[in-house]
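Below you will find the structure I want to go over with you.
Right, chain A next:
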Amino acid sequence: MARRKKRKEIFALGNEAVVEGALLAGCSFYGGYPITPSSEIMEIMASKLPQTDDGVFIQMEDEIASMGAIIGASLAGRKVLTATSGPGFSLKQENLGYAVMAETPLVLVNVMRGGLSTGLPTCPGQGDVQQARWGTHGDHPIIVLSASNVQECLDMTITAFNMAEKYRTPVILLLDEITAHTREKIEIPYEGEFEVFSRTIPSMPPEWYKPYEETVRGVPPMPPIGSGYRFHVTGLTHDRNGFPTQRPEEVVELMDRLHRKIDQFFYDIQLVEEIQTEDADTVVIAYGCVARSAELAVQQARANGIKAGLLKLKTLFPYPRRQQEKIMANAKTIIVPELNMGQMSREVKRVNQGRASVRTINRIDGQIITPSEILKVIMQG
Partner candidate 1 sequence: MKKHKGKSKVTVYPDWCKGCGICVEFCPSKVLDLTDQGKAVVAREEDCIRCGFCELHCPDFAIIVKDKEPVEADNPTKIAAKKNATGKGA
Partner candidate 2 sequence: MNEITGNEIIHQYLRHNKKFPHVLCPGCGHGIVLGTLIRSIHSLNIPKDDVVIVAGIGCSGRLAVYVDFNTVHTTHGRALSFATGIKMANPKLNVITIMGDGDALSIGGNHLIHAARRNIGVTALILNNNIYGMTGGQSSPATPMGATTMTNPFGQLDKSFDTVELARGAGANYVARGTTFHVKKLEKVLTDAIERPGFSVVEAITPCHTQYGRKNKYKTPVDMYKWMKKAAIPVDRYNELSEAEKEDRLAIGVFVERDQPGFEERYFDLKAKLQAQEEKGGK
């Protein structure tokens, strides 16, 4: 196959860009249940995957089953995707925890809509942020990414797949209704231009393979089911062989490793974009569609002679603590606009520890926070 050296440009929806990104990252399995405003991801997958060499698309009976199906497919060696919104995200939490425990790579896109419960199905919101972090029961590590424009939808989907495979963990990509439903020109990178990471498979004879053995990275190799490595997968706390255990020292070893394999790679996982933060004494910390409003507000503030900057979060969890600490060298005021009652500002305040003045802008009426709203707060200083 001839390599395409030129990037192809398309005019695409955020949801469409997710599909493009997933396919570029090697996704070959989609299991889902439709829900607004994420449905286009599923619809486009339904038409594309059956036309690829090995792609499998299946519409399951509900979100719980969708998670089950993609976890099963991931265990059988596929790179897998599911997408959902608000109420569906709640239903996916049960098996999300299973995937963390069984160290199953998968990408879960949640297009956030407004409100709790069925809320505002066609309006944007950012109310699922802490649910993404803590939605499933029990102490667990999780990687949560976000995207604020259509190009990022593509790029961050690839990143999500790479992280899922590299760290053998579910990765949640949080979009919002605006980002998912905006059409923009995006560039599709050509093959070879971007990294595609696939899970490590064991390189020893099956008799010697211990599925959950300690490794340097804390990430054990993972063979696909049916490849000759027979082992037990369970959501129960398990020993190195994968067998259930309640021995405190084995429980601790497993839980430590699960957390450590994510925590120790913070430099690889915690992604932010700094816009004019070097000398900024007022910094907006934002993510998703609101980061776009914030960017315009910062530009306008600069035009008014105010040293404003933007720290755009692309990784929400593990929270990019070091990056916030860096901008706090100069920042006297931090502004956190978000479409919820203050879910990320908790994280910001936790790191801030009273040093800068943290101001929040919150909207929960299904409308985006506009640049002028943010500008107003910046001008107040």
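Quick note on the criterion: contacts are C-beta pairs under 8 Å (C-beta built on N, C-alpha and C of every residue); 3 or more make two chains touch, one makes a residue touch a chain; residues count from 1.
The set was built so that all candidates are chains of the complex that A comes from, given by their letters.
Because the structure is a prediction, the values reported are computed rather than measured.
Within this complex, chain A touches only one of the listed candidates (1 or 2), namely 2.
Against candidate 2, the residues of chain A that register as touching in their complex are 29, 31, 50-51, 55-56, 58, 60-62, 64-78, 80, 94-95, 98, 224-228, 230-236, 241, 243-244.
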